[in-house]
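Of the protein chains in this complex, all but one are displayed in their positions.
Then we have subunit A:
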Amino acid sequence: MQRRRSSKTPTQPLQVHHKNQTDLSAWRKGGITDPGKSLQNHQSPNDHKNDSNQHSLEQALSYFEKVQDRVSLKKNNTLQKHLTTVESVALQRGLPPEAFDVLLNVALSGKLADTVNTRLLKNLIPASVIPEASVVSSVSWLCVSKCSGSIQLLFLKWLITVFDFIDHKEKLHALYGFFFSFLQDEKMCPYVCHLLYLLTRKESVKPFRIRKLLDLQAKMGMQSHLQALLSLYKLFCPELVTITLPRKMKTYFKNSEGPWKAAINTVRRRNQENSPTSQILFLGTAQPQSRKRKWNTQLIISASSKTKNNLEEDQVKNCVYLYGENESLPVEQLQTFSQLLQNIHQLEFPSQMGSVLRNPLLLHYMNCIRDETIYLRLYYWMGQTLQEECTWCVADNSQYEKEFKEFLDTIYKTECFLQEGFPSCEEFLYKSLPLWDGFCCRSQILRLVSWIPLSSSSEVKSQLYDPLAQLFFTSSLYFKCSVLESLKELLRNWLIWHVIHLDSEADSRVQSLNTTLSGLVNMVAELIRFVGWISTVALRLENNPAFLMYFILNFYEIVCDMYLGYNLPLLIMPPAGVFYPALLSMDSVSLNQLCYIMYRYRTNLVAAKENELSKKKILQFKFSSQTYQEYNQYVIAMVGCLWTSSAFQKDIHPQGLHMDDELLKKTAVQDFKTSFNIVYHPAMMAYAVLFLQQACPNDTTFDFSLIKGKKWNWYLEYLYAQGLKGLKVFIESSVNRVSQPSRSSAGNVQV
């Protein structure tokens, strides 16, 4: 089929595609509950033959759904046709989950002749899973005994064979008592025993059931199937089953594979060949086929409890509790948050810690239980998996990039959830960043960078900053912005970590990173200087785009507030290479953002100064006078640029705007003195024009010099109303307007 398809596809006329479409929609409309679940849905939509199969199967199913009493097979061609369809589809590809409800209903309701029912039951080959609900409803048919004894037996045999294909078993467990009552039936007894054997859990073992089994044994003699069930009961509750059972049995149950096993295997093999994705549907293993290439790595691990193995072991005479016997709740049963709360004292972590990544409840639990071994188990698993699966460090891995991306995304989400970075992930980044091309899994890697834990390790520079800088300078504008964004997040995460640990210094949790405050301050300072450096270079390389400036200033929005916002005794001013391009930007958004940042610097510095002066507490750290000096220089430049029109004269920063009058005259620019203030600044001029249009609608000369005195104040109000809130807070805080509106003094924070 595969081969034919590939040769046919290119020559297929458009019409056929159209027909496919209608076929598909018909399939959906035809009362099929969930097409997303069906296997067919995973297959190529070009597959014409499959579609026609689907179509006829759908017709067959709707026929069986509506079929009325006792239709004779011999006389009824329609029935024959549909029965053949079901058989051929079942043997070829297996039946989709939706089919079981319909077919089981009809086969067990006794509407049709037993020959038909037998044929139907024999062909119930699952393509993927069997819905639990369909099994439950068929058990209810069994209870009303509408069907003959042979059909009942056949159904039980089928149920035993396909037991592992049933998607859930909770409701089936609830029917344990019903199945148990079928033990009375002598013919059904062996099969019911086998089924009960599969269903039995510790809580199913009850004294009255044991009595019943012993009665049956007394009546029927030593039967291997009864002994099997009894020995399982004894395994679970040795104190309740006191009889001695033979040590070793050759076979407990008769082979009940019936006609299905071979067919299931064939169908499975064929489906695997046909579509690699369909394999995940089997037995709920959420492992894509490609992972099979390496047995030793699993990106996705499902949570299973440690003691599970013990229960599955069938010949164990003495139950082996490898991990100590206690009444712990298996993690598989943990479904809701309230369950977690109720069982938090008796919960055990899954056998493989890797499974917690996709289990929010266990992550909550992990957050409460600060146990070193938990983290160590996760550390080893994650470290090895990351290295093994890294698509650019390991040859031939590139084809699995999608899976690796998903894995990295999962780790990132977990880190966000736990609000802390994994050391294994940090090590992985250090190892792999020097080899990274900056392209593969870019957003994932950069997001993980933001969760590098705060540790006073000397590795950060050589293993993070150096490789990152190389990529940064040689990559696109977009990459630069992404790096800045992730470093901003990194800074924020470090600061939050610091605040939390400042609050809970008595926290007993053993911190692997014994970070002293000075070590921490150094780490943060190093990060800020690094960002200052790459930002300066990037602005030059990219010619000061507003987009880049936005990301840089976002970073400084955190930096300027570290003292008050995060209680860290550190403030670092942006380098001149960032400050001046922002100040002279053509773009009012950048300028406004810069104003806000400078206002926050002022607030922080004033607060620090006050703390220092009041000496309420002995300060371990003092801001250096250089920080205040730098701030003052910047503020003078800003006020000169925005307010006093004296940028060229007053700026005293060594890399600033200061220029001799002689030189300025040579530029032949008229009125250079007024070139920079809130009216003439290139970023503000558009506002000035709009303001003049509204203030003096009849004047078309656009004489900016009109904006003075009262109009100056209106203009300011106008600017504030336009959303320039940063400008507002800056001017209100740093410009002294009390006596003369046009004069000002620079910020009054002095060293």
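Assume contacts are C-beta pairs under 8 Å (C-beta built on N, C-alpha and C of every residue); 3 or more make two chains touch, one makes a residue touch a chain; residues count from 1.
Everything below uses one rule, namely that contacts and distances are computed from a predicted model.
The complex appears with one chain absent; UniProt names that chain "Centromere protein L" among the candidates "Peripheral myelin protein 22b", "Fanconi anemia group C protein homolog", "phenylalanine--tRNA ligase" or "Centromere protein L". Across A:111, A:234 or A:268, the single residue that touches the chain missing here is A:268. Across A:384, A:397, A:522 or A:629, the single residue that touches the chain missing here is A:384. Checked against the full complex, the candidates A:54, A:85, A:138 or A:351 give a single residue touching the omitted chain, namely A:351.
Within the complete assembly, A:228 is the residue of A:95, A:228, A:471 or A:707 that touches the hidden chain.
Although one chain is hidden here, its contacts on subunit A can still be listed: residues 160-161, 163-164, 194, 197-198, 224, 228, 249-253, 255, 257, 261, 264-265, 268, 282-283, 295-298, 304, 306, 309-310, 312-316, 320, 322-323, 351-354, 372-373, 376-377, 380-381, 383-385, 387-388.
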